[in-house]
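Every protein chain of the complex appears in place save one, which is left out.
And now, chain A:
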Amino acid sequence: LAPWVPVVGLEIHAQISSNSKLFSGSQVQFAAPPNSLVSFFDASLPGTLPVLNRRCVEAAVMTGLALNCSINKKSLFDRKHYFYADLPAGYQITQQRVPIAVNGSLSYSLCIDNKMSQMVTKTVRIKQIQLEQDSGKSLHDDTRSQTLVDLNRAGVGLMEVVMEPDMCCGEEAAAAVRELQLILQTLGSSQAVMAEGQLRVDANVSVHHPGEPYGVRTEVKNINSIRFLAKAVDYEIQRQIEELESGGTILNETRAFDSKLGCTVPMRDKEGKQDYRFMPEPNLPPLILYDAKSLPANMNHQQVVNIDWIHERLPDLPSVKRAKLVEHYGILPEHSFTLLNEDGLTEFFENVVKETQMKPKKVIGWILKDLLGYLKQHSLTVKESPVSSLLLADLLNLLEKKEISSTAAKQVFAELWKGEGKTPLEIVKEKKLELMQDQKELEEICQAVIDGHENEVITMVL
């Protein structure tokens, strides 16, 4: 049987972290009374017009720069038409012809064979980033055969990040999205919390034989976590292979991931292929961005978005932070990945290193195995840790000064975990875990053991 080459592309919608919406002044907030964060424009009442939020433009430029994109100094807005109860205008304002950023790339890392020590770097091309409106939320009430519509989310700014089909499996897709999530959170352009709908991922999946043209692709939606993304993609690849190997065909359809069953199912598409009838948004002129060279002399600076100014102020991206951690502390690259992967862990590690004489290369073991191990076991975040960085530093100092053995240190750590407010020194004294340093005392103990086991000693000597 000829091998199959799976092809995976992603369309990611990230909600922009801003106070107000993309084209109106109503508030952006998760979980508020229904229809309380809705302006007349969001409800598409006649006579209202879109007014672009500067912060959303800056967020998109930051993200484009962080993903190595070319920023289009002139980008355009369009209308994408379709009917749905949570889209009151009957169209979404998006950037279909000329988006704000194009042709970027994202590098991410994977462990080979699940071994963290063997990491490989991969790259996925970013086709484009566009600004667009989010829709409202529909709550389906099947018992009363109706849909309840909440427009709080309608009009919230989104950045759609389109990743080219350079990925080949669920693991790659998940790793790419995880890295994007970290970048967005570092930039602050989106909080990218999937559970709150701030990051939504649709996967495009197809398979083909090497050397042959790409196969028909399906779109997979309703993926609610990074873990499910990997499962959904892998399931769909497998499903397509089995279908084709048994002589079937793949339909160009949209499928939903069912997390309970772990499979994809067709989304009943009663309406057939959509024709969005894209047209330029007549109420918005082109969006012009400037850089140091093209900056107009006497323009109100509040009306100017300067790409170079934003570039200069970009924070260290995750890849740079990792490299700095490895260089500064002498830890391994895979350690830096774990540090950045857990919210607050890097800070915790650095705080411990500051307060202890133990070398960072030894401290990291305690952080990644002992501390993280306990946190995971009890499903706690770093912020919720009952053991503070100071307490751990105290403990590691006792170990470093050889006042206790490493076995004893682990025992003390277990005690500290109970969060009873005792210091490491207090626990050591309480449980008599001090290492004996007195030569004479040690000799007396050894002699006593030898004296008490004469037969065993004779057997050993012989």
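By our rule, a residue touches a chain if its C-beta (ideal position, glycine included) is under 8 Å from a C-beta of that chain, and two chains touch if they have at least 3 such contacts; residues count from 1.
As a working rule, contacts and distances are computed from a predicted model.
With the options "Synaptic plasticity regulator PANTS", "Proteasome subunit beta", "Origin recognition complex subunit 3" or "GATC amidotransferase" in hand, the undepicted chain maps to the protein name "GATC amidotransferase" (source: UniProt). The missing chain, though absent from the display, is touched by one residue of A:8, A:37 or A:393; that residue is A:37. Among A:24, A:240 or A:346, the one in contact with the hidden chain is A:24.
When the missing chain is restored to the complex, the residue among A:10, A:149 or A:331 that touches it is A:149.
In the complete complex, the hidden chain is touched by one of A:188, A:248, A:285 or A:330, namely A:285. The chain not displayed touches chain A at residues 18-20, 24-27, 33-41, 43, 51-57, 76, 81, 83-85, 138-142, 145-151, 270-271, 275, 277, 280, 282, 284-288, 302-303, 305.
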